[in-house]
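What follows is a set of notes on a single structure, which appears directly below.
The excerpt is restricted to a subset of chains, each kept in its original location.
The letters A and B name the chains in turn, as written, and every chain counts its residues from 1.
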């Protein structure tokens, strides 16, 4: 399977659809141990992304992801802005000069994105952040010989759910220490929606 | 010689505006730029505001950046990387107290490194 400009755009539009649909849920999660704006942040950010790329004339996925990065960075006022922004920027950089993008290159791009998130936020696996979803997804993409949409979604979902039992040691939730246990991390949830959107788009593209 | 500039980043526009008032009573000659709140003035931070503030605060002697919460720091770091200069230091000192000390130190004509070290020593 290959990812071309149209697939990239479909992915982001589908992601936006999910962020809008799950806006209240993401906000509710963020109210538990944060400032209750993660739904607002993601809905705003991805709706701006959809607008931005609808008006672009793209020749490469790298360009689509670069505009995505810039838009998320500048339109989101919380931690998820620089984090998702850096992720898409690294993805864009990794994919430069390759179009359409094959699975191997895409896997390397997602790995670069993960490393960007970790460089930006200094979080390792197990700190109850979006890293806990990006890491197993990056690992799966690199291991598999052919991406299976259902498997991709399953891994993201399980990784997201596993954040429930973790204690946050990064981001605002870390202020709550042991009390941060018991709820899914908002950024892990939005990352799940992002990869679940990817899974759906890849399924349709087949 | 130009004085080290200060950039004050907060999730709240009011916090940095009040802090600016506080410092300006004491120090008038040091460049101070504010990046408070999101693009539309809500609680949060804005990369674009931070970028503009850092560029404006740099009068040739570099910029020391103060922030309130961790996500503001991530945004500041991103801007520092984009601007590709080593004339930006992000201070880990507390926003209000650190910026007050830094303004006095910068006003003494100290270098970016020196101001940063002086602030560090206080906290």
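Heads up, the rule we're going with is that a contact is a pair of C-beta atoms (placed from the backbone, for glycine too) under 8 Å apart; a residue touches a chain by one contact, two chains touch by 3 or more.
Everything quoted here is computed from the prediction, not taken from an experiment.
Peer 1: One instance of each chain type is visible; tell me the copy number of every label in the full structure file.
Peer 2: Copy numbers over the entire complex come out as A x2, B x2.
Throughout what follows, only the chains that are shown with their structure count from here on.
Peer 1: List the centre-to-centre spacing of chain A and chain B in whole Å, with centres computed as mean CA coordinates.
Peer 2: 30
Peer 1: State the interface residues of chain B toward chain A in the complex, per the touch definition above.
Peer 2: It comes out as residues 11, 37-39, 42-48, 69-71, 74-75, 77-78.
Peer 1: Under the touch definition given earlier, write down the residues of chain A that touch chain B in their complex.
Peer 2: Contact set of chain A toward chain B: 35, 37, 41, 73-79, 81-83, 85-86, 120-121, 170-172.
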